[in-house]
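Here the complex is missing one protein chain, while the rest keep their positions.
Showing subunit A:
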Amino acid sequence: MEPEKRMDKRIRVDLNLEQNPISPFESLSEEVLFLILDLLNSNPLDRKSFSLVSRSFYKLESCHRRWLTPLRLDLLPSILTRYSSISHLNLTLCSRLTDVTLASIASLLSSSLRSINLSGSRSYTHKGIECLAEKCFNLEEIDVSIRVDLGDEVAAAIGKMVKMERVNMGRCKKVTDLGIGCIAAGCPNLKLLCVKGCVGVTDLGVKLVAVKCRKLQSLDVSFTMITKKCLPAIMQLPNLEEFCMTGCLGIDNKAFVNLKQGCNSLQALDMSNCEHMTDSGVLSILQKCPNLYHLNLASCSSVNVSILSGLKSMCKLGSIKLDGCKVTASGLKSLSNSCISLKELSLSKCPGVTDEGISVIMAKHKDLVKLDVTCCRYITDESLSAITSSCTSLVSLRMESCTKLSSEGFRLIGQHCPKLEELDLTDNDLDDEGLRSLANCHNLVSLKIGICLRITDNGLIPIGQSCPRLRELDLYRAIGITDKGVSAIADGCPHLEMINMAYCTNISDESLKFLSKCSKLCIVEIRGCLQVSSVGISVIAAGCRLLSKLDVKKCCEVNDAAMFSLARYSHNLCQIHLSYCSVTDAGLLALACLGSLRNVTMLHLSGVSPKGLATALLMCHGLTKVKMHSSFKSSIPRALIEHVESRGCSFHWMYKPFQVDFESSELWKQQSHDLFVE
C-alpha cells in the first residue's frame, strides 16, 4: 500500500513541475535494481548517488543494504530506522558505545542482525551484550576484541547466543576459563574462536571448547598459557583447519612428540614465537598433520630447518614462514627436497641465507609465487639472477634492504617476472634503468621504492604509464621524484589508494593537484614536503573525498585554509599529523568539527593557544588518541583533560625539542646504515 501511495505523490509532483509524465527509471523492476545494487560495491559513494535518483530508488537502497559502518553514533537511531535490514554492523569507528546504544540496536535490528563488530569500542559492558543475546537471536558473528577490562560476564553473555559461529575476543585480558567455558557450552555451532592474548585462559577452557564445539574450524590461542594438555583434544577436532598459537611459551616439543593423533583436517598452523619448540616437535607435527599447507615458524629460534630432511613422505606444505630462524644452505636444500609443492616462502631476517641457499631453492621450485627475503643482507646479484631466471611466475617479491644487490641486478626483475603484483625494493640501490624495467610488470598493485635515492622521474613515468592497477606507491625519501613523475602516476593509476611522498622535497602543490584526480586515494603522506601549501591540501580534500589519513608534518606552508577545506570535504578523515604546520586556533576548531576524526598528532603548533586547543578537544567527540607537546599539559585545565579522557580519549604527552631543519636524505641514509654496521 504505502509504496504505491508514495509513487503517486511523486508522479504528481513530476507532472506539475517538469511536465514529465513518467520517469524512465520507474520502468525498471525491483529485481533489476537489486542486481544493479549488488554490483555497486567498489565505492561507497556510488550507492549514495543511486539512492538520490528517486524516492523509490532511495527506498530500494535502504532495503538492499546489508553492511553498515557508521562513523558517528549520534546518527545511529535514524540510520537504523532507514536501513532496517542491516545484517552486518561494524561499530569499530564509534569509540564510545554505551549499553543503551547496544540495547537500541538490538531492538531496532533484532532478528536481521547476523554480525556485529565492537572491536575497540569502549564504554559498553556485558549488559549491552546481554541485550543483543536476548533480541538478536540470529547473531552469528561477534567481535569484542581489545577490551582489556571486559571479563567473563561478556563471554557468558555471548554464550547465550545459540547460533553464534564466529567469536573474536582477542586481548580481553580478564576473560578466564569460566567465560570460555560458557561460550563452549552455549555455542554448539562455533566455527571460529579467537582468544588471542586472553592471558587468563588455560588448558581447561580450551579443552572444553575442543570437546563441545565440534564444528570448530579456526582457533586462535596465541599468547595464552596453554600447555600440551589441551593439544590432544584440539587435534581431535574433525573440522579444524586453522590453528594459531603464536607466542605460547607453554608449548614445547613434548606437546607434539607425545601426541598420539594428529589432525587430518588441519591446513594452517601458526606457531611463531613458540620459543620452546625445536626440531623434533616440528617434525612430528608434519608427520601427524598430513594435510598441513601453511606453516609459520617465525622467530622459533631453536628450530633448524635441516630436520625436514627426516621427512621422507610426501609433504603437502605449500607455504612456510621461517622469519628469524636459523637457516643454512644445507637446511634450505633439505627443505626444497622435502617440500615439493612449495609456493610461498618467507626467509625474512634470516641471517644464514646466502646465494647458495637461494640457488638451491630456486633450482627446485620454479613455480614459487611468493618470496620474502627482507633483510637477507648477504645475498648478491647471483641470488637475484637465480630467482628471476627460474621463478617467472612470482607474484610477490619482498627484498627490502638487501644491501649487496647492485642496480644491474634489479633490471632482471622487470625482465623476467611479469606477473609481479607486490614488490618491495625499499632501501636498495635501485636506479632509473631498473625501475623502467619494472614497467613490464603490468599487474603491479603495490610498489615500494622508498629510500631508493637514485630513482628519478625518468624511472617513475614508465611505471605510471604501464601499471594501471597500482594501488599502493611508497616513494618515501625518493628525493629524485618531482611533480612530473607524480603527474604520470596520477594519470596512469586511477585506482591509487595510498601514496607516500614523505621527504620528497621536490614535490609541490602541482603534484597534489594531479593526485586529486585519483578519487580512491585515502592515505596521503607528504611529511616534510616543504613546497606543499594549503592550496594543494585543499585540492586533495576536494578531489579525494575518501581521504582518511593525512600526514603533513613539517609542511610549514600548510595553514588554516587547508583545515577549512578538510573540514568541508573530508568527512572520512580519521587520522591527521599536523606537527610544525602554521595552523591557528580557527583551523583547529574547524578540524575539530569533523566527527570522524579520531587520531591527532599536533606538536609544535606555534599558532595554537591553550584555549583554542582546549575548545577543539571539547568539540571533537570522537577522539581516541591525541599527541601533544607536554608544555600544554600545564596550561590546559586538569578537569578538562579528565573529561576528554572519560569520553574515551587517551593523551600522549610528548617532550620533543623544536627541530628547525632536518638533515638531507643522503645523510639520513648514511646514518641509518652506520647504525646497522655498529
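Basically, contacts are C-beta pairs under 8 Å (C-beta built on N, C-alpha and C of every residue); 3 or more make two chains touch, one makes a residue touch a chain; residues count from 1.
Please note the rule applied: contacts and distances are computed from a predicted model.
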Request  = Name the absent chain as its UniProt record does, using one of the following: "Zinc finger protein STOP1", "Achalasia, adrenocortical insufficiency, alacrimia", "Regulator of G protein signaling 11" or "Adaptor related protein complex 2 subunit mu 1".
outcome  = "Zinc finger protein STOP1"
Inquiry  = Among A:211, A:619 or A:636, which one touches the chain that has been omitted from the display?
reply    = A:211
Request  = Determine which one of A:181, A:197, A:409 or A:480 touches the chain that has been left out.
outcome  = A:181
Note = Cross-chain touch to the chain not pictured, restricted to A:156, A:499 or A:540, is A:156
Message = Just checking the interface: what residues of subunit A touch the absent partner chain?
response = 152-153, 156, 159, 177-179, 181-182, 184-186, 204-205, 207-208, 211-212
